[in-house]
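Just one protein chain is left out here, and the rest sit where they should.
Labels run A and B following the written order; every chain starts at residue 1.
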Amino acid sequence: MKILVCMSVVPDTTTQIRFKPDMNSLETSGIQWIINPWDELALTRALEIREQPDSGVTQVSVIHIGLKDADPVIQKALAVGADSAYRVNVAAAGAMEVACQLSEVVKKEHFDLVIAGHDSADYNGSAVGEMLAELLDWISFSSICSLAAAKDSITIEREMDTRTETIIAHPPCVITIQKGIAKDPRIPSLRGIMGARSKPLLQLEPIPCAGSAAFVKFENPAQRSKCRMIDPAKPEELVELLRNEANV
Amino acid sequence: MNFELTEEQKMIQQAARDYANRELILDVLERDANSIYPAKHVKALADLGFMGMMVDPKYNGSGMDTISYVLAMEELSKVDSSVSVIVSVNNSLVCYGLEEFGTEEQKEKYLKPLARGEIIGAFLLSEPEAGSDATSQHTLAEDKGDYYLVNGTKNWITNGNSASVYILMAQTHPELKSKGINALIVDRHSPGITLGPHEDKMGMRSSDTHSVMFTDVKVPKENRIGPDGFGFKLAMKTLEGGRLGIASQALGIASGAYERALKYSKERKAFGTEIFHHQSVAFKLAEMYTRIECGRLLCFHAAWLKDNHQPYGVASAMAKYHCAETAMWVTTEAVQIHGGYGYVKEYHVERLMREAKLTQIYEGTSEIQKLIISRDIFSH
Partner (left out) sequence: MSVLIYASHDGGKFPKSVLELASYAFALANKTGGQVTALVTGNPVGPELDKLGKSGVSKILLTPEPMGPAFDNRAYAALLASAAQASGASCVLFSDGAISRAVAPRVAVRLQAGYAAGVMGLPESIEPFRIRRSVFTGKAYGFVEITSPVKVMILARNSWQIAETPVACTIENFIPGITAPEAGFEVVKVEEQTGAIRLQDAEVVVSGGRGLKSGDNWKILEDLAGSLGAAMACSRPVADEGWRPHQEHVGQTGKVIAPNLYFACGISGAIQHIGGISSSRVIVAINKDPEAPIFQFARFGIVGDLFQVLPALTQAIKKLKSE
């Protein structure tokens, strides 16, 4: 089984988000870029599975749709153990364009299982995995919190709105994962870091893909009103306030 | 000139930072309070390749440059210098000498497992009566034909108990003074070796420091590193690198305390505003930052000289002197910025202050560093 992990590159989650003065795009100066945390968990789990003797996983690759400045972050994925990486060299405007570029690579390189994080910490589209599945006409599963692989099937746990299902699925398929799939992302070993340079990071040219949704401007959240402090000895005061002033 | 780190160097720095912030931080207070040796961290850092960072990969090392070593030492030391001193001793004082001066057989037998971090080593130079004055070694290594017979006592030995291999300095030809000293590889479990009690230290309490007593310990001749009488030269060459490790450790202690003080000053309010806005605090932070940057550049410079095979002994002495003094000053002021919170363990800065003190003392006191520097400037 060949696994492809989709990876977006996002500002470190501790970053204060600022926009350029025209409010049309993110102010990127001073931002530290990281692998989207959910995608990193997806990669972690994919690597764990490959290391199990009977998993039948022969390859774990990562893919990013974006420009060259993401390469150092992609290198980290190689340093922690991905076998190879693809980068489609285009600044995609939305989820549809990303899914379209992905589908081309998945078809050409014959991947069996595509894993994506259920959300991306930047524009929170959470749509790429399902769009990709639809474009490929593959089955897909979202909100996955556990994944195991056997020779030609995977066992997954899916958290739906009111229930948790255990599913055995036969790839090809796309799954989007949430927290719980793996504990902590891996720290690359020094040997892994040095070895990453000799692993393939293939830059691919984009195919024509049209999307019809794009961000045109941004806005900072409004200042919240000041916190009203309540005497710890008078909890009933808080209860009154919640009932009368906050209508709850 | 190029001040830009490579992508690999940045990744190594991040890996060390992640390990420190994710793992070391979890039990650092408990290990410090109860002097618990960080066995699991040493193993994890070994698996990541930090125990033989600069050793050639053909001897199982990671093959990194010295800049990467400085970066890793700084990041680990921001959180826990008890762990980073173990890393420093194994890399700078043990692996370095073996790789540089050891025979192929010695490298095969000792360097490989040390560089992998399967075992760790210790460096035995200080004696009860020979600290800063390393030329007057009282520990004797009598030449008995095919082995040395060792008698004497070594003091303040980091990894004294946890090490499997000792690099021991001992006197074979007292009449030759420093030229009579030999460096021997000694199996820690050789008959005749006994340990003094675990030293109850002010700081770095989670590393194990012991005195080590030798009574008629037999060391095979093939365990001597370099020709007869090479020991003192080996020790001095080794300490040049060791100083750089400790300089980077002090740098990390200083920057760790600074980062905590900066964060605290942005959150803590007094007189109606974050204390960062009070000039007395802001100027202090500016001074901390500047002194730390000076220290970082000194460390990088010494590391660059070493990587380019140029003399770096004086550069590493300046780095260690400056960084140790900076660490002591910055940690003291970081406690001051934290006020009462700084004096309790939960906020970490008092521990960093205790750790800083040792960087002014071990692997050459600040006074010894000034001696090295002053001798150099007078010699030109």
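One rule holds for everything that comes next: a residue touches a chain if its C-beta (ideal position, glycine included) is under 8 Å from a C-beta of that chain, and two chains touch if they have at least 3 such contacts.
Computed from a predicted structure; not experimentally measured.
> For the chain not shown, which residue from B:144, B:269, B:345 or B:375 touches it across the whole complex?
The one listed residue touching the chain not shown is B:269.
> Return the single residue from A:1, A:47 or A:127 that touches the missing chain.
If we include the chain that is not displayed, A:127 is the one touching it.
> Tell me which stretches of chain A touch the chain missing from the display.
Per the touch rule, chain A residues meeting the hidden chain are 11, 13-14, 16-17, 19, 37-38, 94-96, 99, 118, 121-131, 133-135, 139-143, 145, 159-170, 173, 179-180, 211-221, 224-225, 227-233, 235-236, 238-239, 241-243, 246, 248.
> Counting contacts across the full complex, list the positions on chain B that touch the omitted chain.
Per the touch rule, chain B residues meeting the hidden chain are 267-269.
We take it that only the chains that are shown with their structure count from here on.
> Going by the contact rule at the top, pick out the chain A residues touching chain B in the complex.
Where chain A meets chain B, its residues are 72, 75-76, 79, 184, 187-191, 193-194, 196-197.
> Which residues of chain B touch chain A once you look at their complex with the stated criterion?
7-8, 10-12, 14-15, 18-19, 22, 47-50, 53, 57, 62-64, 68
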